[in-house]
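Only a single protein chain was left out; the remaining protein chains are all shown in position.
A, B and C label the chains in the order they appear, each numbered from 1.
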Amino acid sequence: MKRIRLGMVGGGAGAFIGPVHRIAARLDDRYTLVAAALSSNPERALASGRAIGLPDERIYADWAEMARAEAARPDGIEAVSITTPNHLHLPVARAFLAAGIHVICDKPLGLTLAQAREFAAFARTAPARFFLTHNYSAYPLVRQARDMVAEGKLGHLRIINMEYLQGWLSDDHVAGKQAEWRADPARAGLGGALGDIGTHAYHLANFVTGLRADRLSADLQSFGAERALDDNAHIHFRFPGGVAGSGWISQVAVGQECGLRLRVVGTAGMLEFFQEDPNRLLFWRKDEPLQVFTRGGPRATQDVRVPAGHPEGYLEAFASLYRDIADALAGDAAAAGRVPSLDDGLEGMAFIAAAVASHAADGAWIALDEYRNR
Amino acid sequence: MKRIRLGMVGGGAGAFIGPVHRIAARLDDRYTLVAAALSSNPERALASGRAIGLPDERIYADWAEMARAEAARPDGIEAVSITTPNHLHLPVARAFLAAGIHVICDKPLGLTLAQAREFAAFARTAPARFFLTHNYSAYPLVRQARDMVAEGKLGHLRIINMEYLQGWLSDDHVAGKQAEWRADPARAGLGGALGDIGTHAYHLANFVTGLRADRLSADLQSFGAERALDDNAHIHFRFPGGVAGSGWISQVAVGQECGLRLRVVGTAGMLEFFQEDPNRLLFWRKDEPLQVFTRGGPRATQDVRVPAGHPEGYLEAFASLYRDIADALAGDAAAAGRVPSLDDGLEGMAFIAAAVASHAADGAWIALDEYRNR
Amino acid sequence: MKRIRLGMVGGGAGAFIGPVHRIAARLDDRYTLVAAALSSNPERALASGRAIGLPDERIYADWAEMARAEAARPDGIEAVSITTPNHLHLPVARAFLAAGIHVICDKPLGLTLAQAREFAAFARTAPARFFLTHNYSAYPLVRQARDMVAEGKLGHLRIINMEYLQGWLSDDHVAGKQAEWRADPARAGLGGALGDIGTHAYHLANFVTGLRADRLSADLQSFGAERALDDNAHIHFRFPGGVAGSGWISQVAVGQECGLRLRVVGTAGMLEFFQEDPNRLLFWRKDEPLQVFTRGGPRATQDVRVPAGHPEGYLEAFASLYRDIADALAGDAAAAGRVPSLDDGLEGMAFIAAAVASHAADGAWIALDEYRNR
Partner (left out) sequence: MKRIRLGMVGGGAGAFIGPVHRIAARLDDRYTLVAAALSSNPERALASGRAIGLPDERIYADWAEMARAEAARPDGIEAVSITTPNHLHLPVARAFLAAGIHVICDKPLGLTLAQAREFAAFARTAPARFFLTHNYSAYPLVRQARDMVAEGKLGHLRIINMEYLQGWLSDDHVAGKQAEWRADPARAGLGGALGDIGTHAYHLANFVTGLRADRLSADLQSFGAERALDDNAHIHFRFPGGVAGSGWISQVAVGQECGLRLRVVGTAGMLEFFQEDPNRLLFWRKDEPLQVFTRGGPRATQDVRVPAGHPEGYLEAFASLYRDIADALAGDAAAAGRVPSLDDGLEGMAFIAAAVASHAADGAWIALDEYRNR
């Protein structure tokens, strides 16, 4: 099978998510990384690029130049992964899309809704495609959960509960590259924990239930003394059809690592998924014992590389997203339907904006449509 | 050791909590049940009383008469357990307190705050003492959790999260004596799930953290088609000292049994207790591995009958409360301090009233003081 | 319901299992403790008896005298609980059985097989009945497991695995009354961990599967430097019908409390029960997700006092045994069938003797029939 020629912007030495994208891209052998702008500092860009085996001529410090140069090469990249801090997501994406190069972009979709909406308008008519990496949606058992909801195994939905608990920001000041840009509104955007992990939790709920919230009411906190953005959030939701929801998002929950949990209650059943234990899905059906699904069931095996019992994890889920994107680029509509999209990116931005607005209005219920359609 | 002569009101055939009280009272051999009004129907009262071995002369159908008669006997009861539906809690308690008989009463403290407040004014000057059975607070590891918070093991508190999830009301209509009175505002009061189990969760949070909420914002649902009261609640809290909180209370969470969970986050650590697994307490301290306490630790062993590894459960916790009450009646102030009180009952009523009021005001933040001091 | 007049031998101050029997006896209100010989030391016997509320005239220091005196009283005890160290089990039991008083006796059935067999011959013709308290068999989900095996839910059985892991003897020398008599062959018998907890594990396997081993091969260790008896045992079993088995019994497994675990494999399913988490039973059926039963299922609810979700534990299981004994004494054959018997006691002694013999023969396979029928 032909491999897609891939480029990358961001993700140099010390980065967390850049290397994850690179592993995800090669895990199923559908991509070859051939060019990159891993840093805006020329020396670091060169050193980082060489360290991952790129030839000097395909190493860039300036992503705009990279977009131009690669578009001009007969063997130029066909797609680019964007793994920069948030404020660069949209400018970089725009440059590559404009150059006819597909974009695989980290969430969130920029810093503000206005930017996001303007970008989306552009992207919808661009000569290349845009994909967003809400990676948790690609766990095999998350996809099984989504199918179970769609098939009515839970009956009519009633309640959605989402959590994403981390503890790494529990100190007032947290040093390090990862913590710094996330704490800076100019680089992270309106939301702190909300944007960094809250959007993942909210997207997971959207993905599994097929529902987006009508309204929300939020109470935000910044416990870290030197922190401009939220590091903890409590949110109530109202989804269509009378479905109620709630969420707890935290980066100060001491000892918690990536505690992303989704619980969905219907009239006939209840589901629970916990990201730190991703090879199990809990399902309660009325008047029956709890059932614990593994990747061994008929649905989940579509997405797996090794049989149940051999744990797959975060990198495999991320790789599944990359595989789906490769399939989508090859014309597979079902695969395309599984990959988070521009719309999901806009929804995430509306979620952040509405939560910040609700908190500013002392928890008033805010309609997301105000932000979606403005 | 002398046994306390105990009476009981409520708890006849088909009851759930009456038999629990009887087991709890005798488990540590500190009480003898010698009189009861188990039903207001004379025939059922007689049959139920005989079934548990009472002599006919100590079996009553009328609790007011029982209070009078027992107070008049030289060997009359010293304390009475009240295990009726909610609307009778206060009238019965008043009758026995007035007769100089100590009262051990199920929560909640009546149907409305006005009743509760008026009752409390009376009870504070009554010639006997009043105890409330928020039984979950008597688990050994809950008490250890409370001590750990008090000793500063978690640092300064930041976040409190409470859940109580049940699924037994997930059908629109649920038959049976237990479901019926709980669904009837005239017998259950203002709150449905809020009053039945939400007050337990809220009390547990109060008990462990020593904090009572300043304000709350609530979103309530009644999913059961024929249900007048809430069967699901989402609540945000603000506690003193900048501590944030949230809660999810449900009786429609299919498959959940008694999913009472408390999580407390501080600057230095985080605790988690789950009532269905009560012999373990999870503790995360910053930069250390998760620690799982059992009843084997030095604190917990004060409260246990059998060594760690031999699971104790719900009945033992309930019995610990009865034991503490016996000790309190014998003059042990520390024991008295561990037993939920009139104040806890008023707090529970304020919690229900504030949540209902907040929901009616579309989730507005409501100060609990409005209800505590009105 | 009439309460059975109960006596007790053993179980004075500092004892572990005596108080457990007393709680178990009163938990379901089917017994009244009216007489006891809690210690052979007259002063301690008196103090201990008074401490639990007995009148002086029913407090004995000499169990033989107690048997005579109680048999002579019109209101004498109908049954006696024996909670002494192992070496007294049979002499005491014999005295009370001979006096026409039913016996509820701790395992094991004495110190040696010869004693046990001779006792059994006597007991089978005695004017009263004998019951053995292998209490773990009374957990509701153990009984459900037994029913599931009997109903063929696992298909034909293939493999039985048993574990009982404790850590309290991991030091070379362990002080305290509990440790001392267990380490003394003259009071504990042939087996150390084998007798103390191994017999429980083996009985649990017998109870759930309905199978007793044909042969076993054992490897025993005494890790404690000052220890005469085994504190760790590894055993292979061959059960009838080609069923294979294995067991690990330890009292030096640091940190383990009462880790009694039973796993049973059949052609169609597999079961797992873990005593420290007794409100759950795991069941794997071929090609289906794991099912986790709680006490909420139709079988388990026969044995419970409080609904699923309100954890029951060790004391409740012990109480269920006492309840079954009361029912058995009232003529209920089904209840009698659930209570461990003389035969179970003999089987436990054969198990210990065969394991010790196998170890002495360097792990040779030993037929249990040699010990059962000798």
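One rule holds for everything that comes next: a residue touches a chain if its C-beta (ideal position, glycine included) is under 8 Å from a C-beta of that chain, and two chains touch if they have at least 3 such contacts.
The model shown is predicted, which means the values in this text are computed figures rather than measured ones.
Peer 1: One chain isn't shown here. Among C:91, C:167 or C:297, which residue touches it?
Peer 2: Looking across C:91, C:167 or C:297, the contact with the absent chain belongs to C:167.
Peer 1: Which listed residue (C:49, C:140 or C:269) would be found touching the missing chain in the intact complex?
Peer 2: Only one listed residue reaches the unshown chain, and that is C:269.
Peer 1: With the missing chain put back, one of B:48, B:267 or B:294 would touch it. Which one?
Peer 2: Final answer for the missing-chain contact: B:294.
Peer 1: In the full complex, which of A:40, A:115, A:222 or A:294 touches the chain missing from this view?
Peer 2: The missing chain is touched by A:294.
Peer 1: Using the definition of touch stated at the top, determine which of A:13, A:186 or A:306 touches the missing chain.
Peer 2: If we include the chain that is not displayed, A:306 is the one touching it.
Peer 1: Kindly note down the residues of chain C that lie in touch with the hidden chain.
Peer 2: Residues touching the hidden chain, for chain C, are 154, 158-159, 161, 167, 170, 217, 219, 221, 223, 232, 234, 236, 238, 242, 244-246, 248, 250, 252-256, 263, 265-270, 284-286, 288, 290, 362-365.
Peer 1: On chain A, where is the contact patch with the chain that was removed from view?
Peer 2: 1, 3, 16, 19-20, 22-23, 26-29, 51-53, 166, 256-259, 275-279, 294, 296, 305-316
Peer 1: Extract the touching residues of chain B with respect to the undisplayed chain.
Peer 2: Listed in rising order, the touching residues are 283, 288-294, 297.
We take it that only the chains that are shown with their structure count from here on.
Peer 1: Select the chain whose centre, defined as the mean of its C-alpha atoms, is least distant from the mean of all protein C-alpha atoms.
Peer 2: Chain nearest the overall C-alpha centroid, as shown: B.
Peer 1: State, to the nearest whole Å, the distance from the C-alpha centre of chain A to the C-alpha centre of chain B.
Peer 2: So the centroids are 43 Å from each other.
Peer 1: Averaging only over C-alpha atoms, locate the centres of chain A and chain C and give their separation in whole Å.
Peer 2: Centre separation, chain A to chain C: 56 Å.
Peer 1: Residues of chain C that touch two or more other chains: which are they?
Peer 2: Touching at least two other chains: 294.
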